[in-house]
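For this depiction, one protein chain was excluded, whereas all remaining protein chains were kept in their positions.
We call the chains A, B and C, going by the order they appear; numbering starts again at 1 in every chain.
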């Protein structure tokens, strides 16, 4: 799936932004360095020139970016804000949790906020502190927010288009490690398919690997190794939507296999994997009479440099967990 | 336990602060209105007069309160900061997650931060937005933080003393609804007992109710009703420590009963209850072959006024969940 | 007063920081160099200010009776709020309140019965009408300011001519949101008028513990736009200074920061007890600034209104509040299902 053909995930993001701006002139972009530079990853490259007066370099203030996006939406625009790295969303957390997520509820629908917040996240690029942090569990605990995490160019395109069209706020988490390393086709008709569910990325009857974002690809690699070296056929479920989660699909795929491993880059405690396990336990307590293992980052801060290789959920750790779950059967 | 004798939880907090300041002159208090007024709940009443130059009213800026507490600790003091309401910790979230929680790790022990952050939280008092929010799940997802939530005056005293003595940062969550409604003794010797584990608040062989903070008391009321009206004997486990969780004790008490209900005021999705269930599922998948139910707030923003009665986990909902779990047996 | 050409921000900046004042505490005009304030302004303003007092009184007593939740009166700050709001046009302009600017919300188009409904927890009846360009009260101090900057920015991007009038308190100026909003508004040159209601207190914290700045309005220069401090108990000065700032914003001249220096004559809210942190003598002295008494003294002194005429207005606004309250109480209280509505679009 991370083959040679098609566009990169970064190009898919850029194309989605460009098409959304072309289709709806209420769409504006704002963020740090998204203008002339085109963003530190070049996700907005060329848009500043192509859409004059609709792409804005902001001052260095995340709270101001999210807070003013709320006002831009109230003022009739459709802002797509970039937070340079997801870790820095904490600078704006009060605006996200207290304001962005609650205006519709607070005003009984008088105001609703078609705001999309894009942010690169995830490890593997030897980045400094904060830049690789995965905050999805904290965001999934915020009522009134939708959280989406694509793992493939096709999703990056269609889910970003859907996020921008959504009348409510969407946090769009972009796996930075995959920006240039993953290629794939864009959706045929250039639009999204309106499927807001989880997706099975690989079939397999023995075991279910559940993940999202960057670690979907680690799971796929682990699944390949499990098949080749251990004759264990693991299915890989890509949640895609982290809030709300597609519980129905999750239960269905887990029930079909009775063996489950959840994988994510965020820390283990109170991580989103816990929600996945809790959801499965309640629904399938008598079917999944097996431990559901979580392969995650440990409960320590994200370490510098090469140490991240030992910190992140690796192919090796996933294979090991999968074998444990299967052997127990 | 919420009997008539002893001190209120609020008095226990005040006494702990006062004793800590008397024992160690490096201890200073800061926060909004904690000085002359003694705090909006009067938790620091009298301390401004009793400890001149050691109790500070700060400007209205939570990030500055947490951020300067970090500096005060580096400068050789032991700051105890009050965030007027836990919901407003999001204004300071970047200082909490990126800075307070990580300096020891970042500097390989060159700096450690004996900082205590106190914050009232929880519902039931008809408060405006944000004031009742329960953020413990988000805090438990932050590596490098300890999170403590007392439910009784005795714990409010001893755990706050322990938090202030702790060489590392502690988030101390004070259940505001219990401030004046719960009474109890202070620890005999006035010091803490060094037990940092969960506590069984009520015995019972049929079922385990797991909770913390304000809802421990809702669980106790539900347990009483279950016993009287349904002859169901429910034990109540008060976690007390939300990060790290006392998994060993949790597993032990759950294994002994095989039926578990988790109760908290925070929203359900990615709530701390999910971590409790996931921890139990992995450890006891073959013992607890029953659904572990979560009685929590729904995945919606905290509602205004009387609506909170329908929003919060009530005695009625807990009893209902408990009976479901027992019947399934 | 539109013909006046003085640049108030420039005049203030050139001075020693003292707030601009046209109307003295005794109700006399202190600027012979200026034309007399328009009489229609006086009438509309006085009615709104008296309505505000009647509302404060009613809500406070309802709270005492346990019939209404927390209430934050605007008592003593009426000239600052009414004088500034009278300078905008609700038909085109936006109002972004902090939380106690009730008279501004009313003039902007939120019906009195709806406002009361919100205080009584009748959340659906309290819904701000679609045509009213106003944000709800903000419970998170200063968080409304980036929203105000964004609304004004959208107006500029879309080439509309609306101006955004935002309020915040002296305490709010210490929050990062205040700073980020002001700086963004400056860089983008948006049509925003920010009125800082400096009522000397943030709950128990006096402004002297809030900042060491002599005047908050000095902050504006650090954002590259004009700032001006004005006697917040002087209806005419507040109005004229705001009018000029709105005019500048409408003409594309960017934001202005106005510090209205006033005093919170009452408690922070109905759960607060000021005697724990401030001196009765201070309150007594501050009472002499009372903006309503000042305006009444001017009106009667200048022979523009008789005491009787003012009594009539007071009786009318009290009746208005009573009638609106009955209506508000007639609206249904929300059922539990409301918890699940309006989280996302259905």
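Miscellaneous remarks
Quick note on the criterion: a contact is a pair of C-beta atoms (placed from the backbone, for glycine too) under 8 Å apart; a residue touches a chain by one contact, two chains touch by 3 or more.
Remember, predicted model here, so these are calculated numbers, not experimental data.
Contact with the omitted chain, checked across B:13, B:37, B:72 or B:135, is made by B:72.
Of A:18, A:107, A:252 or A:300, it is A:300 that touches the chain left out of the display.
Checked against the full complex, the candidates B:36, B:112, B:249 or B:306 give a single residue touching the omitted chain, namely B:112. Considering the whole complex, the residue from C:56, C:78 or C:177 that touches the absent chain is C:177.
Residues touching the missing chain, restricted to subunit B, are 28, 53-54, 56, 58-59, 61, 63-64, 66-77, 79, 94-95, 98-99, 104-112, 143-144, 146, 167-168 (touch as defined at the top).
Against the chain not displayed here, subunit C makes contact via residues 174-180, 183, 186-187, 189, 209-214, 216, 218-219, 221-225, 254. On the side of subunit A, touch with the chain left out of the figure occurs at residues 32-33, 35-38, 40, 57, 59-61, 63-64, 88, 91, 126-131, 298-301, 303-307, 310-311.
Just so it is clear, only the chains that are shown with their structure count from here on.
Note: the chain lying farthest from subunit B is C, by mean C-alpha position. More C-beta pairs in contact connect the chains of A-C than those of the other pair, out of A-C and B-C. With centres defined as mean CA coordinates, subunit B is found 31 Å away from subunit A.
Subunit B and subunit C have Cα centroids lying 38 Å from one another.
Residue positions of subunit A touching 2 or more other chains, listed in rising order: 94, 98, 105-106, 143-144. Looking at subunit C, one finds that residues 123, 140, 176-177, 343 touch two or more other chains.
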